[in-house]
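Here the structure comes first, spelled out in C-alpha cells, and everything after it is commentary.
As you look at this complex, bear in mind that one protein chain is not there, while each of the others sits in place.
Chain naming follows the written order as A, B and C, and within any one chain the residues start at number 1.
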Amino acid sequence: MVRMQLDLALSYDVVAPGCDLILNIHAAQTPCQRVQEEQLSISQAIACEMFGDQLTGNRYARLRAEPGPLQINYSALIDIQHHVAAPESIGEVPVSRLPARVLHFIYPSRYCQSDRLLNLAIREFGHLWQGYGRVLAIQNWVRERVKFTPNTSNSHTSAIDTLIEQVGVCRDFAHLMIALCRALSIPARFVTGTDYGADPRLGPPDFHAYVEVFLDFRWYLFDPSGTALPMGLVRMGTGRDAADVAFATIFGSVNSLAPKILTQAIVDQTAGLVMPYHSSSALSTDEV
Amino acid sequence: MVRMQLDLALSYDVVAPGCDLILNIHAAQTPCQRVQEEQLSISQAIACEMFGDQLTGNRYARLRAEPGPLQINYSALIDIQHHVAAPESIGEVPVSRLPARVLHFIYPSRYCQSDRLLNLAIREFGHLWQGYGRVLAIQNWVRERVKFTPNTSNSHTSAIDTLIEQVGVCRDFAHLMIALCRALSIPARFVTGTDYGADPRLGPPDFHAYVEVFLDFRWYLFDPSGTALPMGLVRMGTGRDAADVAFATIFGSVNSLAPKILTQAIVDQTAGLVMPYHSSSALSTDEV
Amino acid sequence: MVRMQLDLALSYDVVAPGCDLILNIHAAQTPCQRVQEEQLSISQAIACEMFGDQLTGNRYARLRAEPGPLQINYSALIDIQHHVAAPESIGEVPVSRLPARVLHFIYPSRYCQSDRLLNLAIREFGHLWQGYGRVLAIQNWVRERVKFTPNTSNSHTSAIDTLIEQVGVCRDFAHLMIALCRALSIPARFVTGTDYGADPRLGPPDFHAYVEVFLDFRWYLFDPSGTALPMGLVRMGTGRDAADVAFATIFGSVNSLAPKILTQAIVDQTAGLVMPYHSSSALSTDEV
Partner (left out) sequence: MVRMQLDLALSYDVVAPGCDLILNIHAAQTPCQRVQEEQLSISQAIACEMFGDQLTGNRYARLRAEPGPLQINYSALIDIQHHVAAPESIGEVPVSRLPARVLHFIYPSRYCQSDRLLNLAIREFGHLWQGYGRVLAIQNWVRERVKFTPNTSNSHTSAIDTLIEQVGVCRDFAHLMIALCRALSIPARFVTGTDYGADPRLGPPDFHAYVEVFLDFRWYLFDPSGTALPMGLVRMGTGRDAADVAFATIFGSVNSLAPKILTQAIVDQTAGLVMPYHSSSALSTDEV
C-alpha cells in the first residue's frame, strides 16, 4: 500500500460578481483509494456545496465567488491499494462481454476522435496479441512519436492534432492513447491527479493526466507521457476525456495564478506503507 | 396522452463470423414514457442480452451474429405523457443550481465542440432573455442557416462542420444546436427516435435525432431540423451526442439494408389518447 | 519517346443560363511534351476563349454555356520525351540554391498543410540520404498506409484527413506525398493527366493526379497511388494542389455525367516510338 500526502493551493483573482466555480480537486473515494483525512479551506466566506458522481467516485466542490482574491487550499492523506498483475496474464475483454457501464468508453469523445482512426489503429496494432501487451505497444507508439513540449497545445487540442503535430503535454499524450485504444474497441478513459515523481526540469509540480484501460475486467493504469510515477498517482477525476474532468471549471471572469502542488509519499515499513516505485507489473486501482 | 405504435425492421447480411451488434432500438422506459407492449424477433437462433442504463433509461440489445442474413424486428406500443408549459414561464437554471447529473451536458463532446463556440454564442445570443425563448432563438438560428440535404454529411461530421458548410440532416442540426446551447452553459443533450410526421418527400420514414434542453429543472424537447412532429417522438436513446446513441453499433463486417420503420399514433378520444399535433407550448418528457 | 493519343468526352446538362466553365483538359505544351495535333469540339454554338499560363504551360478553355445539353470533345496526339536518370545519382537541391520560381512549391497550400507535418516528416524521413531515394521512401510510406478506396474522400479532403483516415483516391495520395515533401523543404507539385495503364478493376479510365518533385534541378515524376504507368502520363495541369488544376471549374448550375476517356500509346519502332513501360529509372518531363 502507498500513503500519499497531497497539498494543493489554487489562487484566483475574481474580477466580476456572480462567478461560479466547480472544482474537482478532492481525491476520489473508491474501494482502492481511501481518503483518511482531508481539509478544504476557502479564503472567502462563501458557501461550498459538495457533490459526487457515483459511477466514477469523482467529488466536486461548487462555489459562487465574490470579487477579489480567492484562495483555495486542499490537503489530504490518501491510502492506495494497488492490484498488481503480470502483464502477460492480462487479456482484452471482447465486446460481447463488456459490462454495460464500460461501453461508453469505447465511443469517441470531444478530444478522442477514435472514429477517424480505425484504419490507422488496425494497421499499426491489429496484428498484435490482444491483451496488456498490445496496450503497452500503443502507449510506446505514442511516447515515441509525441515530444513532451509545454505551450504547444491548448484547451482545444485533440488527439488528431497531437497525432499530426507530434507535440504536447500529458493531457495530449493521454488523449491520443485513448483514441487509439477505442479505435480497436478497447475501453479507455482519462484520469487526473498530480504528477508525483516528475522530473523537476519539466517545471514545478503540476496536475497530471493519465490513462486507464479496461482489461481482464479491471481498469489498468498507463502513463503515456511517462512523466510521473504511476504508483504514486492519486486519482481525482475519471472521465471520457479532459472535457469531463477539468480540475476547475470557471463560469465568470477570473485571473488565475499557477496552482501550487505538493505530493509526498509517507513511508512506514512496519505499517506496510511503501515508497512508490517504477514497476514492470500491471497496476490497477479500480475494478469496474 | 399520445399512444404510439412502433414497428422497425433491420436487415443485415453478416459477412464474417464473430460479429457483435449492440442495438439501441427499444423504446426507453421512463416515468413519462411507458412501454405497454413490445416484441423483439431475431431471424438467427442466437442469444440476445438486454441491458439498460439507469441514468438515461436507454435499453440495449447485444447479440453475436453468425454469417448470413440477419433480420431484426421490433414492435412496441408506447404511451407518452407530455408535460406542457407556457414558453414565457420557463427560465434557465443557473450553473450554481444545476443538478450534479446534469452538469455533464454543458461540457463539449465528440460532435458538439462547444468550447470553440463561446464567442460566437455570446455574440449571437448573449443579449437575449435567459429562458426558453433564447433556446428557441438558437433553434431558429440553426434552422435558418442549415439546409436539410441528404448525403452531405457522414459519421465524422461535427457541429463545427455544419456551422461552416450549412448543410446536413437531422443529426447535424441537433449537434449544432446542442453545441451552441452548451457554449452558453445551458445543458443540452441528443435524443434519438423515429421521424413521425416527416414530409414523405424527404424520403421514407427513418430514425430521427432531436434535442433536449434543461430549463426550469426539466428537459424540454426541440426538433431543430423541423422535420418531425415533436409530440409524436418516441424516445429510444438519450446521450451527449450521436457517439452515445447509435441505433446500431456493429463490430464486424456487415452489409446493411435501409431500415424499415413505421410509426403510427393510436387515437382514442374516450381513452384520452390524442393525435400528436404541432403545439406552440413547451413540451417535456423527462424531469431530471 | 512515347506518342499518346488522347480522346476525352465531357457531358453536361446546363440547368440555368449564364453558366461559365473553365476547362483544363488540353495537353500542356512544354519543351518535353509536344502536341502534334489536337481538336476541340463543343456541341453548343458558343464562343470559347483559350488562354495559357506561361509558368506551368497549363492551357485553359473558358466558355459560357447555355441551358441544355453540352458535349465537349477533345482529341490530341502528343509526343513526350522523357529525361531518364539513375535514382542514386539524383540529389536534393538545398534551399539556398532553389530557383526563385520553385520556392512557392515548398510552402503549404489548401490541401497540403505541410506546416503541420514538420515533426512527423523529420521523424520518419529526416535521417535518410537527401535525394531521390528519400522521396521514394516518402512515396512508399504513403502507398503502404493509404488504401485506394473510391468514394471515401471529397473535394474538401486534405492531406491531413488522408493521413488520419488512411483511405482515398489518386488525388489524396498525391496531396499527402506533396505535404510530406514540403515539410522537409523539398519542392513538390500536383500534376493532372489521365490514368493510362490503370487496372480496369478500379473502374473505367479516368482523370489522374500525380506528383512532381524538384530534385537535381529537374521535376521528377512520382505516382504515389501506383495506379497508372508514369511513362504514359500526359500532362494537363500543373499546380500547387488540386485547387489549382481542376479539369473543370464550373460557375453555375450543371448536372455532370462521368467523363469518357481513352488514352492509347502509338508504337512505331522505326520512328523511335516505344510502348510506355514500368521503369525503375527516374523520369522527368520538365526542367525548371
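Keep this in mind: contacts are C-beta pairs under 8 Å (C-beta built on N, C-alpha and C of every residue); 3 or more make two chains touch, one makes a residue touch a chain.
Remember, it's a predicted structure, so these values are computed and weren't measured experimentally.
Trainee: For the chain that does not appear here, which of the shown chains does it touch in the whole complex?
Mentor: Visible chains that the missing one touches: B, C.
Trainee: Which of B:I164, B:L257, B:A271 or B:V288 sits in contact with the chain that's absent?
Mentor: B:I164
Trainee: For the chain that's not shown, point to the residue among B:V14, B:A76 or B:L117 touching it.
Mentor: Of the candidates B:V14, B:A76 or B:L117, B:L117 is in touch with the missing chain.
Trainee: Sort through C:Q44, C:Q113 or C:T194 and give me the one touching the missing partner chain.
Mentor: Of the listed residues, the one touching the omitted chain is C:Q113.
Trainee: Touching the absent chain in the whole complex: find that residue among C:R34, C:R62, C:R123 or C:R143.
Mentor: C:R62
Trainee: So which bits of subunit B touch the chain we can't see?
Mentor: That gives, for subunit B, the contact residues 116-117, 119-120, 123, 145, 147, 160, 163-167.
Trainee: Could you pull out which residues of subunit C are in touch with the chain that's been left out?
Mentor: 20, 22, 51-53, 60, 62, 64, 94-96, 100-101, 103-104, 107-110, 112-113, 115-116, 155-156, 185, 243-244, 251
Keep this in mind: only the chains that are shown with their structure count from here on.
Trainee: Determine whether subunit A and subunit C, two copies of the same sequence, contact each other through the same residue numbers or different ones, counting it as same when over half of the numbers at the interface appear on both sides.
Mentor: Both copies touch with mostly the same residues.
Trainee: Roughly how many whole angstrom separate the Cα centroids of subunit A and subunit B?
Mentor: About 31 Å separates the centre of subunit A from that of subunit B.
Trainee: Measure off the straight-line distance from the CA centroid of subunit B to the CA centroid of subunit C, and report it in whole Å.
Mentor: Chain centres of subunit B and subunit C, defined by C-alpha means, are spaced 45 Å apart.
Trainee: From the C-alpha centre of subunit A to that of subunit C, how far is it in Å?
Mentor: Averaging C-alpha atoms per chain gives centres 48 Å apart.
Trainee: Can you list every residue of subunit B that touches 2 or more other chains, as numbers and ranges?
Mentor: none
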